[in-house]
Structure formats: structure tokens, C-alpha cells
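One protein chain is absent from this view; the other protein chains keep their places.
Take a look at chain A:
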Amino acid sequence: MATIDPLMTPLGQMLLEEITPVVMLISTPSVEEASLKNGLSFLQTLTPFCSFDNIDVPVRTASDQPYRLHKFKLRLFYASDVKRPDLKVAKEQLKQVITEAGEKEFPDSSSDLPEINLELSSSSEYQNTPSWFRFLNKELVRVASFSDHEAFDHPVICLLAVSSKDEQPINRFVEFFNTDKLPSLFNDGAMDPKISKHYLLVHDNQDGPADRASRILTEMRSTFGTNDCSLLCINSSVDAPFKHQDNPWASYITDSSSTPSQGLGCFLNMGDIDEIKVLMQDLSSKHIIPSMEQKIRILNQQVSATRKGFKNQIKNLWWRKGKEDGADSLSGPAYNFNSIESQIRVLGDYAFMLRDYELALSNYRLISTDYKIDKAWKRYAGVQEMMGLTYFILDQSRKEAEYCMENAFNTYLKLGSLGQLNATRCGLWWIGMLKARDQYKEAATVYFRICGEDILHSAVMLEQASYCYLLSKPSMLRKYGFHVVLSGEQYKKCDQIKHAIRTYRSALSVFRGTTWSYINDHVHFHIGQWYASLGMYDVAVKHMTEILSCSHQSKTTQELFLGDFLQIVEKTGRTYEVTKLQLPVINISTLRVIYEDFRTFGSPSAANTRESLWRSLEEEMLPSFSAAKTNWLELQSKLILKKHSQNVCVAGESVKVTIEFKNPLQISIPISSVTLVCKYSASTDQVISNEIESSMEKDNKVDHFRNMSSDNSSFMVSEVDFLLGGGETTMIELSVTPKEEGTLEIIGVRWKLSGTIVGFYNFELGQPKKNIKGRKTKDLPNEKFKFMVIKSIPKLQGSVHPLPGKAYAGDLRQLVLELRNPSEFPVKNLKMKISHPRFLIIGKQETVMSEFPACLRKKTDSVQSDLHANPNITSNTVFLFPEGTSVQGETPFLWPLWFRAAVPGDISLCMSIYYEMGDVSSIIKYRTLRLHYNVQVLPSLDVSFQICPFRSSLEEFLVRLDVVNKTSSESFQVCQLSSVGHQWEISLVQAPDSIFPSQSLMASQAISCFFTLKKSRRLPTFGDNMSTLPVRSNARLVPQSIEDIVYDINSAPLVNFHHYERLQQEVSYKGDLNTVDFVLISCPFKSSDDPGFSNPSSVMSHHACHFSTASTGPISWLVDGPQTMHHDFSASFCEISMKMHIHNSSGATAFVRIDTLDSAGNGGHMNSVNVVQSATTDNQAGWHDITPVNELKVTSNALETQPGKALSLESASSYIWSGSSSTHLHIEAMSSAEIPLQICVFSPGTYDLSNYVLNWKLPSNGQGDRDEKKQHSGQCQGYKYYLTVLQST
């Protein structure tokens, strides 16, 4: 960086070109006329020869050391142009330049967005920034030229050109000096009017030989002096136009688009050009440079005399101070050309132009303070500016240079509009300086500061600033983006739409791919709008589609975006088609393809049920599964579905696709004509179609889609219209129905947004990598959408009616399965399987017409139990419809089903019906019809039972039934309770009337009622086929007078349902003969009028199974003896005999040992009042067992297992067991034994005879070990048995 010669930098080059001596050209009209023959003005003719690359002139300025100038340049201006350029014209011109650049640089709409190439940006700014910037900046610098406050634009020499054709050429030369023709700089005293002159006589060789010209030249020489006069002959190429190899003028003529550059200088031959060259070189080396040298020397002397040295400085200071209160205008005092200040400035500028920068700098420094003291701000700023440049070129102090430039810049800005142009120029130089040192970031801020009030100007500056950010190291891409957007905004404000688009597009490259959606939306939206305003609707639409799904924006913004978008689309005048329209959003993960091959679905819900569920259900029915297993050698080709991994569908049957559409906006959008895009090919060969497809992939997608959608002769697609509200998500079902055999492929979906714009979505492209849930997940993704269409085969349609959507638990209904076969071919070999036999069972054909619920009622007592004795007929197996069942034609095939809502909850019932094709020879041999129903089962009656043994007799139990109505509104009538179990008989304890006074159970009402359960007396003797024949016995709960009916729970559906209930509620121990099941039959009370239940049920059954009567073990016993006894204790103690009946209810011989305990005070004394008192009044310290009083009373009914420690604290045992203290006995299975017991009582009182223990043991066999422990052996405490002994009188 430091090694770069400052003069070689862009700024250095520019300074070498721009800060050069000015030659003022004054010419007569005839001179111009002569040169115009070449298509050039005289100035233009000379201009190419004004810069010299190797002039090699020795220069000696103030110092004595001469140095040589190699490169030199002159600037030629007509006298009329030596003035400040007109601001308005200049502005117009700049605007023109910008507009032209806009046209030229306008990006091709089809081109991709510009990529920011960081590699490239590091190389050079010239490759990256648009070239018109340089031109524009040059123009901006030129606009500020010819200011009176700086001297380098002042002409150093005046070139006077007179043609040899002119009359009295000498006089013409003199006339030029009429003061009114001279530029204002001379007249207002800013410049010395005594400028050195050079007299040039121009001769046009076409006018004839140069005789007259040479005569005039002699005359001139005598008048003006020999050195200052010269002759130039032009247009020597008289006959033929001269062709220049590389036209020297071409690059200088910028604004002449009208004249072809070939014609330029056509009459100037090489001799002429050489002559011009020599003329200009002589002019500069012999006249300009020496005169400048001379002037520098003179001025330097003057300055040294007046200003150098200590004395002069003091004097100057004092003098300045005195002048201070003088002029205080904005521009400061006017300085005449011969004022010392002006002279110093001229000296500095001349030295600068002759590249004696040291001299220039010292003079600038000298004058700078003066101007500052004088408050001549503009001049001060100008000098500071030059100081900065000089520092830069000398490469001395960067800080100083920058400080000076900033100072100058700020000072110019302070001047307001006066200094605006200069400020711009100064800023550009400053920027050049910063750029030369790679300080791009700082340069950008300067650009930012240059931005004035002029919008166009600031737009350009902002854009340049943005490029600086791009070029800075490291690149500040975001700032680049921001400034580009800012500049685009400004361009837009001054109608430079193309520039605006260009800038925004380059901003896109920054924001693309980021999540800064607000900015992205803004940029895309505006680009779209602007393209639309230019009439380029296609590109506009492209950009607008980017912002459609702007869910993060406010509702108004969304409306604006969508509105503008639709407007633009409307303007295109056709339905626009976009491959990836963002609106609405398609949730590809919800995509599901539903088709029917051998599987057919009765309802959409059936299709939505998991495939594995169906498979497990159908496993037993489908022949292919077993066939594949039986012989692996069998050719797999028979199993067509295995061979073709392709999906199969049947002609005439629709393939359905469900997919979710989501509206991300808050406004509702109308969507219409949603259809599937499908491809059909008649060939069924998979390979070929694959190739076709892959070649199609390369085609333009949009065209591809369009073709597909129009070709729908061989398939039919459904069309859906809907309105998506704000934020809504809708599941859409689309279908395609192939009509012919072949291959059908679903490619995507298309839809129309707001009726104008068509969107496409390709399923495969949008498909996520992982296989989504659906059919045949093992397939390749593209296989999923491809179907082999086979010819039409029969398809059963089936339904179950009237299956309620809602039912109360226990509800029992008769349903009908109805099957239809619309095709002409019959189907046969029907089989059916049901997933939940607990809820749904298959009835018998003959019951189709039978009346319900009357068929459930008991007709006679005759044959019932044997007929329906075996409920296992259909359990868990496939139901085969009778042989010869064939469904065809219009007549439906009916079959009864029984439904019972077993448990509350949402139940999904699956049914699968298998059938085989009759005569059709197709690759599909069989099909299954899948039916699926959802039933909501509400809780109705909550039934619970409690069984406890009667103490009064063996084999008799008290059953407590608790029924709670869980519904909120329904009333039920409880009709009947039946017990199902071995030998059990149930009967009511109370009369039905007393239980249900209102005859119904209201909502949330609870009742309890009691039954007795005892061994049936009428049963065959022990040892019969007891295990197979459970016995039912019923207890009616309704008064007989109301309905004289008894439901036969042995009838068809009830017994089957009961079977499944038993299976369901099964406990681990099977075969316990002491269990009993209860079936409660109820029916809704007639007042029910709920519309949700279309068909109020008439019968409900509640099943409760496996209630064991033996609550503690297989042994039950009963102590049988007197309750009250009178005895005269004065005579003797009382001996009381009792009997104990022991019953073994288990299936094996039980070994029982009875231990009577009367030691250790365990026999409780009796007076319960005393007991309670002693327990409560005893206040001994320490921990002791307090038996709660309440508990005693409550549990007295049940088995008393408490040994009653509290009771025995004080009392001595007041009775003793007499007889054997331990008795052993064996009791056969299901048999009873009787043991005598005896106690002795010594005083009257009430005795609790619970002081005995029964130990029982069952023989343990191998398998029995796995059963619960308590079943093998156990110990039972005796239960309370109160005996009151009174003193007999």
C-alpha cells in the first residue's frame, strides 16, 4: 500500500489530468468552419494532442535545482466556456447521464440475480462498480471548475486562432481583446487580464495554396513578435477522405452519437496531424512551461519579499488584525488578482501544476492561515483541499491529508448551497484518497455525507457508498444491502425506476436465504411493483410470489401484498401459472393416497384405519398368506402383488388423495379448481413408463403440467372449490378415476388462486426424504404415486344399519349387514371377521325377521337351555357365510348382527368381509371389504355386586346389588337380574315394589337391593356334567303386574355376549365352581327423548362375572347352637353343645383342623357395654392398643378376625372349650361335614364364641403351585357367635 506511488492511483491520475494548465482558445468562425469539415470543432481537433507522455522539458521553479517533466497535459477551453458551468444545465446533463446508464445497466429480466463474488471484489473496484460512476464523478468534479477562489482553472495562455480566409487577420487578432468578449474572470479582477498570448494562423489547404497564409504570417510576426506566432495548415487530404487506423479523436468525442467516428478528421492526413502535434508540443514546451516558470519565480520573489521572514510575519499578523472587523460576508473579502493572497494562491497552483509540490504546499500553508483569519471560508476551504491533495501526492502525512480534506469538506458544507458543488468535488477527492489507501469503509461514510438535498445525487452517492462497503475488508455485506436499498429508494423517488430495480436486485443477493423476512418482503414487493410499472409483468409476478405467504406481516400488509399481486396478475391478461405458488401452503406430510386393490373400503374412516390392524384382522381369511407359507417353492408369480411392487388399482374405481391446505395469511383466500395432475399411459410395462418419465423431467415443468391436465380422456379427476379463511387449515380429498387399463401416475396437484393464478405442486419434488405413512411404505417414493390400472372387477358395497353413533353402555340392538354388488359378476365364498366380538356378533340368518326385543323373551320353559347351550360357535374365528351365498345385482344381501355396547368409551369397530370373484379372470382373485364404524358408548348404569355368606345357613349368600345411574338425563327401568353359575339360584329379598317405588331409576339415582343366592334344589345330583352347564336363574325386578316377561338370557345374542364378557372379565383362576355371574337386564324408561339416540334401545344388559361366593377360602362353616340358654348356675356350670357345619366348596378333598383356644385369656368376656367402658376409661401410660368402638360395631356383621386383646385384659376366661381341643377331618370335594363342639360356662353372661381357628389345607399338586398361595392352605379365625346364658330362676 505504501509502495504505491500516489500519482499512479486513480486519484493521482485524475489530478494529473484535471489540475493542469488551461489554454483559452479564441477562434474566428472561419477557423471553425474549416475544421468542421472534419466533423470536429477546432478545439476538438487540437484536444487529442494536448497530452504528452514524453515531453521531457527541464523545469526550474523557485529552487535552483532543475527537474524534468515527462508527462504533461493541457486543457483547452473556448473563451466562452471559461466560466462557472451553469448549474441547471449541468444537473440536466448529469440526469441524462444517469438515465442513460440506467437503460444500459438495466439487468436482463431473465438473468439470474447477481451473485456477489467476494473473490472478485478483492481484486479491484473497477471490475465491480459500474463504469458510469467514474464518468459521473468526473462530471461532478468538472461542474465545480472555474471558481474564482482557486487559480488552477485560470488560463495560463490564450491561443488566438484566425483563418487565412479572414479579412484583415491582424485586426481580427486585435479585436479578440475587446474586453466584452473575455470571460468574466478577467473582468471582475479575479485574474490578471494581461495574459500571455499565442497567435495562430489556420490555413485550410482546400482553399488553395498557402501563399496568402505565409504572407499573413510574416505580417503577424512583424506585428506580434516572431515567437508568438505560428501557422497551422489543415485539410491537406484534398481528394480522398483519409482513413485513420485508430482515430485519435474517437475517444474524445463522447456526446456525438450522431456522427460516425470514422468520418472524424477525414481531411486530415498524417502531415496535418504531425503539424498539430508539433504545434501543441511547441506551445507547451516553449511557451506555457517557460511562462509558468517565469511567473513562479517572479511571484516567489514577491512573496518572499513581503511574507517570508520573521519581520514580515509579524507585520502581516498585525495588519490582519486591524482588518478583522472589516468584511464579514460569507464569501469573505474579495481579493484582487494583484493582492498578495491571490498571488500566493496562484503561485501555489502553478507550482502544483508544474509538480513542485513542496513549493505548492508551503504556499498553501502560508495562505491558509490568512484566509482563516480573514474568514474567507471558501478560499480557506479551497486551500485546505489543495493542501490535502498535496499531502496525498507527497505521501507524507496521511493524518494531515485527511484532516485537511475533512476540514475543507466541512467548511464547504458550512457555506450551504454556495459550497455544495465544491463540497461534492472535495468529497470525491477525499474518497479517492481513502480508496487509494483501501479505507473503503471510511470512503463509504464520506459518500454518505456527500448526499445532499438533491435526491438523484444522493441516490448515486448512496449506491457508491454501498459498493464501498462491499469492497471493504472484510466485506460488510449487510451494510451494502442496506445502502443499496436506500439508494434504490432514492432512485425511485426521482423516477429512475430502472436504477431502483437494479439496486434492489443487487440487495436481494444479500438478503436471499436469510430469515430477515421483513426486509426480504419489502425488497421483493417493491421490485415486483416496479417491474409491474414498467410493464414487465412476468418478472413482477415472479417476485411477488415470493412474498405471498407472509404470515408474519400485519393483516393490512398482507392485504396489500395480495391485492397488488392479483392486480399485477390481472394486468398480464391471462391465467398465470406458477410452479411453486406459496399460497396456500401445502402440507406435504399430510399427503395420503388411498386406493383400492384387493382391499376395498366401505367408508373413508375405514381407509384411515391402520393397515396393520386390518392385516391382523384379515390374516386368517386371506388365502395368499397361507399359500405363501405352505410351499416356498411355489412360484411367486401367482401372487401378483408380490411380483409387481407397483400399486394396483381397478378401472372405474377412484384413487383418492387427501392433502392439507393451509392459509398462512389472516385474510381469506378463494381457491378453486383444485385437481390432481395425473399422467396416463396405456402401457402397463413399468420400465418403459419410467423412461418416459425421466425424459419428461427435463422438460419445462409448467408446460409439462399443462399438458398433463388437458389430457384427461383416459381418466377423470375431481374438482374442488373452497374458501380458506384466515389461518385456516383444510383437508381436501381429491380423486382420480382411471377409465382404461394402463399405468396411471399422480404427479401433483394444481389449483387456482382467486380465479386468476394457477399454482402447481409436484408431490415428488416436495416429498420429504423419509417415507411418509401410508400404503406400501417399502416402495420407492415415485412408486407410491404410480398405479397399474387393471380392468374392472366386482366390488362389494356394504353397510351396517342402523348402527348408532352413540349408545349407552349395555345397549343391545339388532343390526343388519347389507351387502350389494353393483357389477354383473357374482361374488362368492364370503367370509367375515369382526374385530370386537364383545360389541358386535354375527347372528343367524333366521333371526333377520324376528322381532326384537321380543325374541329375547322367554317363551316356554321347554327347550331353551339345550339349544343355545354352546356359545363358542363363533368365538375368535372367521365367520363363513353359508355355502352358496352369492351376491349379485340389485337385491341386497342381508345378514343380522347383534350389537351390544359393552363398556363406555369410544369404540372403533372393524369388520372385514372377504369375497372371491365369480368368473372374472383377473390378477385379483379375491377382495376384502373393510367396514369401519365408530361408536361412542356413554356410561349408563353402574352395577356392582357384593356377596357375603349368610350366617344362618350354609350355601346361602346375601347379594347386594348397587346400581347407580350415571347418565345426566336418562331414566332406566331395571327389569331383571339373572345369575349364571353352577347350581345357583337367585331370589329377591324384598318385594320389587319396595325397591322401586317409581319403577325407574332417575338420572344419577342410586339404589341398593338385596338378593339371596343359594344352591339350586332342583338340580341333578353331584357328579353330573356340572362344569359344562351353567345354570341361569332369574329374579324379576319389576312388579309382575306391569310386564309379565322374563328375558331369556340363554337366548342367542345374550348368551353370546355373556360369553365374551366372561372372557373379558376373566380372572386368573378358572374352573372355580363357586363363582357366579350376574346379568342385569334393564331398559330405558319410556320418557327418553334424546335426539342423539335415533332409535332408543329397548333392552340393555349389564354383565358382571366371576363373583366368588367363597370369600376367604374354599372352606365355609357354620356354628350351629342355641342363642340363649337358661341355666341354674348355683347347681353346676353349664355345658353347652353345639355343632359346626363345615362345607368344602373346592373341587378337591380338603384337610381341616379345628383348634379351640381357651388359654391365655383369649376367650373374651362378654358384656359389650363393659368392654367398651374398659377400653375407654383405661388410662394407663404408654402405648397400648385401643380398638375403636365404632369399628367393633360395624364389623360385627362380617367375619370377625380380631382376637380381641382389649377385651381380655382383665377378665378371666369365663368359658372353656370342652371336648377335643383340636379336631382333624377330611372333607370331600363339594361336601359337608358336621363336628360337635362343646363349651362350659361358669356364670351367666353373653359370650362370644369366636375363640377357635380353622386350618385348612388342600392337597397341592404340581400345577396348583402356580395358582395363588391362599388356595392351598389357610387359617380362618372363628367368627363371632354370641351366646347368652341366663340364670334360670
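Operating definition for what follows: a residue touches a chain if its C-beta (ideal position, glycine included) is under 8 Å from a C-beta of that chain, and two chains touch if they have at least 3 such contacts; residues count from 1.
Note that in this section contacts and distances are computed from a predicted model.
Student: Under which of the names "AP-4 complex subunit epsilon", "Beta-Casp domain-containing protein", "BING4 C-terminal domain-containing protein" or "Trafficking protein particle complex subunit 2-like protein" is the non-displayed chain listed in UniProt?
Tutor: Listed in its UniProt record, the absent chain's protein name reads "Trafficking protein particle complex subunit 2-like protein".
Student: Among A:F482, A:Y576 or A:W1256, which residue is in touch with the absent chain?
Tutor: Touching the chain that is not displayed is residue A:F482.
Student: Going by the contact rule already stated, which one of A:R307, A:H522, A:K752 or A:K1014 would touch the omitted chain in the full complex?
Tutor: In the full complex, the listed residue that touches the missing chain is A:H522.
Student: Taking the full complex into account, what residues of chain A touch the chain not shown?
Tutor: 469, 474, 476-479, 481-482, 485, 514-516, 518-519, 522
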